[in-house]
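Below: one structure in structure tokens.
The complex is shown incomplete by one protein chain, all other protein chains being positioned as in the whole.
Up next, chain A:
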Amino acid sequence: MASHRDLPVGLVNQLFQNNGSSSFTEFMSSYAPELLPRRDEVLATPIGDQVPHATTIVAATFAGGVIMAGDRRATSGNVISQRDVQKVFRTDDYSCMGIAGTASTGIEFARLFRVELEHYEKLEGRTMSVAGKANRLATMIRGNLGMAMQGLVVVPLFAAYDPDKDEGRIFSYDVAGGPYERERFDAIGSGSIFARGSLKKLYRDGASADDMAMTLIQALYDAADDDSATGGPDVTRKIWPVVGVIDADGFRRLSDEQVAGYVDQMLEARMISPDGPIAPLR
């Protein structure tokens, strides 16, 4: 496909041509298609097991916002390929996404999605609605279905603060797209079943951001406890989960010191009760 970047720069260039769409991806697909994630490749053999995989992401809402946390492990088959990979990404001032599945494709998606959201915001002069953002991400994931069938699966978890409702919202996806809006909390990745079980018992409606951060750290620990592909907090190397908080003030990533504080508290309690907090029976 001929790329229009070869044209001389001028208003004849597509850069200055209004194609009626505010989508960065749509513009790129005609301007420089080679830069977008490839969707039409046919791999001789599925390579799913040979590339690093990102594992567990958890997210939960709290009073006036949403919080997302991810462990730091990437695995290739049974080998730990990276101990400090980052899987939770800020996508704009009021949203973030976490990735599970093929790490490289997921990182590429997060990068493209961020540009996509900001591109719209700058062109239109308004922030895209939360539903709009979730739908846009669904289209991107749907476009990856061909690659997913060959082993390059990416499944994101999307969280955003909705200024109209003054609350956090969580959307999950499957390989064919989505979005599925989730009430209260959700988890994705290999350790998600264990994390979800933990969250089910620990989640409190109307909790503060501080309490909910602790809840997510507990859930990640429970996931790491039972899932070999999920990394627990690495106390010796001081590698802590990535925790992102979104509320009316926007997205902020908790500092390593803050997360280390939660982890220390949790480990101390687990020295006495190794399975973590015990939910009341009645």
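In this section, contacts are C-beta pairs under 8 Å (C-beta built on N, C-alpha and C of every residue); 3 or more make two chains touch, one makes a residue touch a chain; residues count from 1.
Quick note on the criterion: contacts and distances are computed from a predicted model.
Within the choices "Cytochrome c-type biogenesis protein", "Leucine-binding protein domain-containing protein", "Proteasome subunit alpha" or "Carbohydrate ABC transporter permease", the name that UniProt assigns to the complex's undisplayed chain is "Proteasome subunit alpha". Considering A:Gly125, A:Gly206 or A:Pro274, the position touching the chain not shown turns out to be A:Gly125 (whole complex). As for the chain not pictured, it touches chain A at residues 9-11, 13, 15-16, 18, 24, 27-28, 31-32, 35, 90, 93, 111-112, 115, 118-119, 122-123, 125.
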